[in-house]
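Heads up, one of the protein chains got dropped from this complex, but the rest are sitting where they should.
Should a chain be cited, it is by its letter among A and B, assigned in written order, with residues numbered from 1 in that chain.
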Amino acid sequence: MAKYVVKRICYMLLTLFTVASITFFLMRSIPGDPLASMAKTLPEQTKENFYAKYGLDQPLYKQYFKYMEGLVHLDLGESILYAGRSVTSEIARTSPVSGMVGGTALIIGTFIGVCLGMVAALKKNRWPDYVVMFIAILGATIPVFVLASLMQYVFAVQLGWLPASGWGKPVHMVLPVIVLGFGSVATYARYIKSSMLDTLGQDYVLTARAKGLSERAVILKHVLRNSLLPAVTIFSSSIVGVFTGAFVTEKMFSIPGIGLYYVSSINNNDYTMVMGTTVFYAALFIIMQLVVDFVYMILDPRIRIASDR
Amino acid sequence: MQNIPIEKFQITGLNENSMEAASRPQVGYLRDAWMRLRKNKVATASLILLFVIVLMVMIGPKLSGYAFEQIDKTARNAAPCAKHWFGTDKLGRDIFARVWISGRVSLTIGVLGALICAVIGCIYGGIAAYFGGAVDTVMMRIVEILISVPYLIVVIVFSLVLQSKGILTLILAMTITGWCTMARFVRAQMLAIKNEEYILAAQALGVRPWKVILRHMIPNTLSTVIVSITFDIPGYIFSEAFLSYIGLGIQPPNTSWGVMASSAQSVFTFYPYQLFFPAVMIALTMLCFTLLGDGLRDALDPKLRK
């Protein structure tokens, strides 16, 4: 097991390195240089200092090594738009906000989705199933920004129950969490339903029934665990869903999170910021995938024991 | 026991004809799948609705009598009325015409994106599965690295790099890693089929390799590929809308459902209909493709054949 973990961590580092390198060269290959639009208005001397400050006067390979060296120390450079602000500190400042909204949405959404999926599987082809599948299909087909607009319109503008946007009080989290969590609800409801139907058809469920276990005990002890297990593997993709969904929701609800920051950096051509945040997102996702894989391994005895040998 | 005439006790023996007649008529695979798809009301309705949408996208812009970029200064932000069926936007452009023109872009992106990814994915996955060994390992390692970065982030970075403004660069940005999932999927499918006993049986009978690939591998992979293309199309439509929303998608004067929705979103509280039409089109199209995909999957699944 230890050997497997070490191997996986090595692969992860290799992947991170590759992704960071690719990102660097891609960003450098953008037509025109990153500072062009900023530097246009500056006098010649200031311009040179400006380029020197970001190391852009040096050959590409030197820039690359400097960038990689910075990465090792978690230094992602300095923002172009806001001189003096380091990318790392901006990420550190904004990501907890996103993490709070996204995490809450993920936990609540997953929980509700799992429950709904179970209901749909157990009441297959009866009205609860149809209701759940309707919600799931809606969640999978309505774009986030449409849902967000709708929510703002109904609950903030028409009913006035909740603030339409803003940040600071717990009430500000309600609408964004609903909008972000809706996707997870849809994904999990569908996934758990099919996974549970699959498990219910397994022979060992018949064995459990033949033992005389009550239907409740059969579901709780035999069906649930085996149908939830494969759902762990899609957890990393719902993390991504929540993070990318945040690009939209944070903008619409004016939440000062990393998603809002990322989108505004893109629109403002703040390349160091875009590059740093991209690497951050990639790293976050790669690490999450690894964590999810490890969790899966701990939960599933088949894999746990196979990797021991 | 009642009286039965003795001639009834003549042994007539086997009846070769009725022996097999007991079983139901045999139906070909595709025909059977098509019949089952047609029996699925939801899938059929989705298919019909998709036809209607495609038809409207082709002829719709002509119907309203306005060009999609034509500005009507007298009617800005007009509500739906007899003159402008779906109303107008803030520049006074006819939304009915724009919705269908946008549909062309969105559908093109969705369908082309999914097809390109399917083709690349099939070739890549097929090669990896066919050669196996070190080739497979290296190819799959590459895919794993590409897949490890969130898809939308990749698309964002590439659309920045490509400075994408039009459909083609956008599709390029979207497909640059989009094929990876398909490649992985096709490879897994191919490997699974390769180990199936009927392939071994075919090989044992001396069927030539290319015939095995043509007769068994491709048809058995194809059905699942078709299903996943159907599921991918709404994904690309959605990604395009998403990119347009954050300002990286199609640029004016071109338009798409995503562009329309994102520009309508800021005035949503005052003119909800401006968001309503493109949003409904996105949702409806995605819904139809998803439901059709569900139906296709069930119809093509040999395990469900009765």
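By definition in this document, a residue touches a chain if its C-beta (ideal position, glycine included) is under 8 Å from a C-beta of that chain, and two chains touch if they have at least 3 such contacts.
Going forward, contacts and distances are computed from a predicted model.
Per its UniProt record, the hidden chain corresponds to "Oligopeptide transport system ATP-binding protein" from the list "Oligopeptide transport system ATP-binding protein", "Amidase", "DRTGG domain-containing protein" or "Transmembrane protein". If you put the hidden chain back, the residue from A:100, A:197, A:213 or A:232 that touches it is A:213.
Of the options B:10, B:74 or B:195, the residue whose C-beta touches the omitted chain is B:10.
On the side of subunit A, the interface with the absent chain consists of residues 202-204, 206-215, 221-222, 225-226, 229, 300-302, 305, using the contact rule stated above. The set of subunit B residues touching the chain not shown comprises 1, 4, 6-15, 18-20, 22-24, 39, 306.
Please note the rule applied: only the chains that are shown with their structure count from here on.
Rounded to a whole number, the gap between the C-alpha centres of subunit A and subunit B is 25 angstrom. Across the complex, subunit B is touched by residues 15, 18-19, 23, 26-27, 29-31, 137, 140-146, 149, 152-153, 157, 240, 243-244, 247-248, 251-252, 263, 266-267, 274, 278, 281-282, 285-286, 289 of subunit A. The touching residues of subunit B, when paired with subunit A in their complex, are 144-145, 148-153, 156-158, 160-161, 163, 234, 238, 241-242, 245-248, 258, 261-262, 265, 268-269, 272, 275, 279, 282-283, 286-287, 290-291.
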